[in-house]
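And then chain A:
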Amino acid sequence: MSKKRYWLLLPALILVVAFTACIQGAGPSAATKEVIIGTTDQLDSLDPADAYATHDWEIIRNTNPGLIVYQPGTADMVPGVAEGDPEISDDGLTYTFTISDGWKYPDGSELVAGDFVRGINRSLTMEGDVSFLVSTYVESVEAPDDKTVVFHLKAKRGDFIQIVSATPYGPLQEGQFPDDELVKFPETLSGVGPWQLTSYKENEQAVLERNPNYKMGFSESAPDRVIIRYFSDPTQMALAVEKGDIDIAWRILGPIETARLSTVEGLTADNTGGGGIRFLSINHDMEPFTDKNVRKALAYLVDRDEIVDRVMQGAVEPLYSIDPPGFLGSNEAFRDMYGGSPDVAKAEELLAASGYSADSPVEFDLWYPPEHYGAQAAQIFEVLKEQFEKSSMVKVTLQTQEWSTYIKALTNGEYPIGYLGWFFDYPDSSNYLDPFAQTDFAAGMGIFYSNPDMDQYLADAAASTDPAERADLYVEAQNLFAEDAVCIPLVFEAEYAVYRSDSVGKIVIGPALVFQYELIELK
Partner candidate 1 sequence: MTVSPLAGVCFSSLGVALLFLLYAFLRGSKGLRSYIVTRVLLTLPMVLILVTIIFFVMRVIPGDPVTSELGPRASEAVREQMREQLGLNQPIWVQYFQYLSGIVRLDLGTSLIFGNRPIVDELSERLPATLELIIPSAALAIGLGVLAGTFAAEHRKQWPDYLLRLFSVVVYSIPVFWLGLIFQVTLGLGLGIFPIAGRIDPIIDISLQRHTNILIIDSLISGNWPALLSALHYLVLPTLTLALILVGVFIRLSRINVIETLVQDYITAARARGILERVVVYRHALSNALIPVVTLIGLQFSVLLAGAVLTETTFSWPGMGQYLVQRIGQRDYTAVQSAITVFAMSVAVISMITDIIYAFLDPRVQY
Partner candidate 2 sequence: MSDNIHDHIIEVRDLKKYFPVKRDLLSSLMGVPQQWVRAVDDVSFTIRRGEVFGLAGESGSGKTTVGRLVLRLLEPSEGQIIFDDADLSTYSPEALRQLRSRMQVIFQDPFASLNPRMRIGEGIGHGYKIHIPSSASERRKAVEEIMEHVGLTPAAQLYNKFPHQLSGGQRQRAVIARALVTRPELIVADEPIAMADVSVRALLLDLMIRLKQEFNLTYLFITHDLATAKYICDRIGIMYLGKMAEIGDLHDVYKSPAHPYTEALLAAVPVPDPTDRREKHLPTGEIPNPINPPSGCRFHPRCPIAQQVCQEIEPELRPVEGNPDHLASCHLRTGDYQHLAPSA
């Protein structure tokens, strides 16, 4: 019998162990300065020829900067590994970059121009998810010497500087990846950047250590080691940063958690200025939206401020152009054209002109996915329906569909009008206008908008290398976009990072959402 009694000690033992663990777990050691960044993103791939997700690019950029990089904290392009701006041939088809001295891999070997050629050619031959970002524009690439990288383009591209900042254009050290195979999760990942990925445990954590040979060096307050912690949902991540399990909560907190955390003492919410846009994607091939008057009527009826204030409680901003603020030539075409507040009379005038009346209203299904764009989607659409039906000439039926089916049907053009979000592949206005307004791309998105004027603006803007000229062209394009009511921009959802004021002094992210870990200032 007495033997049995010892079993009672077992729960007690567990409690003691757990308690000791509490004490043990408190406070990182002073020897190495660590920073723990939480994210709800997942790593999809670390192979630069394949990686296409935001978080993939963040890790790759931190280990391996390209020829052109972002000016920290902005969406501006500055030379990275390159010594200065490229030399552009007169026909605009040849870009020649010169590499600056002193870029070294962690093992001490020097970066050479051939590493870029290897990386770009590998992207082209592997046909990974991201290859189109190279193959669409680049005819060939060569390295006449160890310091020079020469690109031959297929067509003139005014935004090639932006394009070349994308990760598939990064250098690739010999032996890092096999030539004939995609390796999504290599044991380690390194480049000439400040960091090297030393361990990755799927859905648990990634660990980045300093590249001892990083050319730019580290500041006194920079972390020695960066740990990325993966969470399955934003609520836990918010709790974890609040408690101090992590130092920084980064993508994707979402507006609700951000709003809550920004009121918590000891936490700093950092608005990156960058983020996704949300808009109504309209199918121009489907009744009643073949009629421009109907599209414009909706543009008159929508009340962005109500969505922002009533549903999102100020966590998002109203969006008046498909090209969000901060990008080249970005304006507020929809505000200019349709006003800052709804105008039922104007809308009804247009609808009446198309033969609609209160007795025979325009009727359509309005689609959205229930969860993909956050839990507030349903409320947003209730409000939208209300706004549209302020006019007795509009009759809206709300429809929902689970995301994977939804996105397929929407982009196949099976819905008349639906909800869509967008974030740029590369930070240029072209990446906001081309996909929806250019004839070929728009068809692929299920929009089926086609206007020769628009195509011309976009082609000219892409080919131009003069920023001022490009800006003008994009203003024209945006105005036409609003005039034709191609799609209806609704809101801009800025991304926030929340960090603990007791451990982190400053972080630098910026509207391009490029988080450079070496610029984290620890206290």
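The candidate set was assembled so that all candidates are chains of the complex that A comes from, given by their letters.
Rule of thumb we're sticking to: contacts are C-beta pairs under 8 Å (C-beta built on N, C-alpha and C of every residue); 3 or more make two chains touch, one makes a residue touch a chain; residues count from 1.
Values in this document were obtained by computation on a predicted structure and should not be read as measured data.
Student: Only one of 1 or 2 touches chain A in this complex; which?
Tutor: Considering all copies, chain A is touched by candidate 1.
Student: Please give the residue numbers of chain A that touch candidate 1 in the complex, ascending.
Tutor: Residue positions touching the partner: 1, 14, 17-22, 24-25, 28-29, 34, 36, 42, 44-45, 50, 182, 184-185, 199, 201-205, 207, 225, 227, 229-233, 235-237, 239-240, 242-245, 403-405, 407-408, 411-412, 444, 446.
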